[in-house]
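What you see is the complex with one protein chain gone and the rest in place.
Let's look at chain A:
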Amino acid sequence: MNSQSQRRKNFKIEAFKHKVELDPKYAERTWKVLEHAIHEIYNNNASRLSFEELYRSAYNMVLHKYGDKLYSGLVATMTAHLNKIAKSVESAQGGLFLEKLNHKWADHNKALQMIRDILMYMDRSYVPTSHKTPVHELGLNLWSDHIIHSPNIQARLQDTLLDLVQRERTGDVINRGLMRNITKMLMDLGSSVYQDDFEKPFLDVSACFYSGESQQFIECCDCGSYLKKAERRLNEEMERVSHYLDAKTEVKITSVVEREMIANHMQRLVHMDNSGLVNMLIDDKYDDLSRMYSLFKRVPEGLSTIRDVMTSYLRERGRVLVTDTERLKDPVEFVQCLLNEKDKHDKIISTAFNNDKTFQNALNSSFEYFINLNNRSPEFISLYLDDKLRKGLKGASEEEVEVVLDKVMMLFRYLQEKDVFEKYYKQHLAKRLLSGKTVSDDAERSMIVKLKTECGYQFTSKLEGMFTDMKTSEDTMLDFYAKQSAELGDGPTLAVQILTTGSWPTQPTAACNLPPEILTVCEKFRTYYLGTHSGRRLTWQTNMGTADIKATFGKGHKHELNVSTYQMCVLMLFNSADGLTYREIEQATEVPALDLKRCLQSLACVKGKNVLRKEPMSKDISEEDVFYFNDKFTSKFVKVKIGTVVAQKESEPEKQETRQRVEEDRKPQIEAAIVRIMKSRRVLDHNSIVAEVTKQLQSRFLPNPVVIKKRIESLIEREFLERDKADRKLYRYLA
């Protein structure tokens, strides 16, 4: 029993201890197989190789820790082949150089693919652990090092490529496909290779080229042609990139062209004599302008250069326009000119400058600048509107009317002295309404609405009052005739317009002596009116009325004369006398001298309207003149208009008077603004008050700082404000 248990031992399975060493000769042999395969691959003899066998060989080598040998062997073999290839490429002549290179590259890639497939196990297991470059990448790096950067190839490659580009730029046709392949090769080798070996030198050479070309062009071309050439070159380069360069090169080459052809010559182009920006603007060269805009947009300060030149041109042009004394003689023409300029430049901005808002602003600021250089602009704009509303817009459709009015509103917005415009507009409107000479009531109202929208209710409330008065007067007249028809019999027919004082422009009334027939019916009206409206006072405005008179001349010629009230008074005198001296007329009518002279001039000195004859026959009225009823007066019209109530450009003294009234009106407005500001701010320094007041009043006029100061002093005197005792630069509000 004992021997049995002693004999029983643990059964152990021992590990397979002995090394299965690969015979080193085996490794060498295996390598040789692979080396041979690589050779064959490079010699385009791959078809006879067995992929499976080669893969296994490589696998075994790596497995048996011969990865190093395999790898270094690979490197050596490939290098050897590449050196051979390099020599082959170097030996290529002329144009064949690139082709050879391209061809060899294609081959190399194919070979590399196969090699990598074979050595895939090494790539996956040995390469990462020993931190070596993977096969594919290795192949590319070796190519870079031994071919591309080979001393005999590197420079030649670069020169060849750049030379081809140069030739293409000068008009030759080149092999774009080949170029594409080469540049793609460089990209594949790494973007730093592409950039260093091709892109950077390409950009440098291009800069030189374009610098030279632009210098040449600018000496011999006009601006428009130059820009065309620049645009063409720019497009060419973009096309070049899309065909055979890397996409990332596009923005780099375009900025080279932009810099050399555009940015460096911007000032010269814009200011070129006879063809620069200003000439383009004058001649409406939309294409050229559009091209300039899109090219200059690409460079820094490009658009601002155009804008600045355009602005200073506009300001100068505008300044010349508004100070041209010839043109100023006809206000309607003057305004039409301004409108035309605006239209012209609006069109340029929308057609050629892409409706760019900054250009629109530059246009606006220029107009604002020069319109206000002439202080009669507000008056003239009102006269223009008067002309349009009186006859210019006759027969125009509603849309056409709106278009015209809107355009005038644009000019109105540029005015600094809107209150002056208001004064004139009121005067002209009054004349239009009273003489019944308005083209369309709708047009008038439309204008009022536009002014209200622009300036607020206060601006137009009085104007609207004028319209109301006209309507009310109509109703009153109807009522008057309905009630009084019996009494009136066949006296002269009266049409009264009752104007509310305050709504209408005030003019000093000088009563004149009305003819008795008129006086009677006027008194009847006064009685009627005051009967229905107690507490009111009526004053006849004899300087604003009109009359229709039936006159019989020699040979029984009958005419109906449309005259002003003053003229009527004068003419009626001739019912009882054939001839009258100036003084007699003056005494009888009591019309103020200046008006009387104008009146007599229009009755006696105007061809076709000379219902009176004057001795002597001079053009001017002197106090010694004698007037006779002109028996021989003829006119082909039955109705003859001799009235002088049309709105006209003011004479110098009238202008002074209006301006004075405007200045007077401004004083309370300034004071009100000052008080408003001080009431809320309590204490404020001088400059701030001036700034605030200016801001508050800017929709009506631009206050003069000196006037503001004067108003402040007046307010101090009247104890609305005081100077601060501690700091005399401050003002204080006194409650």
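One rule holds in what follows: a residue touches a chain if its C-beta (ideal position, glycine included) is under 8 Å from a C-beta of that chain, and two chains touch if they have at least 3 such contacts; residues count from 1.
In this section, contacts and distances are computed from a predicted model.
J.: Hey, which one's the missing chain according to UniProt: "ER membrane protein complex subunit 8", "FERM domain containing kindlin 3b", "Defective in cullin neddylation protein" or "Translation initiation factor eIF2B subunit beta"?
T.: "Defective in cullin neddylation protein"
J.: Which residue, A:K200, A:K329, A:R682 or A:K709, contacts the hidden chain when the whole complex is considered?
T.: A:K709
J.: Can you tell me which of A:R124, A:H243 or A:K729 touches the chain that was removed from the display?
T.: With A:R124, A:H243 or A:K729 as choices, the missing chain is touched by A:K729.
J.: Hey, which chain A residues sit against the chain that's not shown?
T.: 685-687, 690, 705-706, 709-710, 713, 716-717, 723, 728-731
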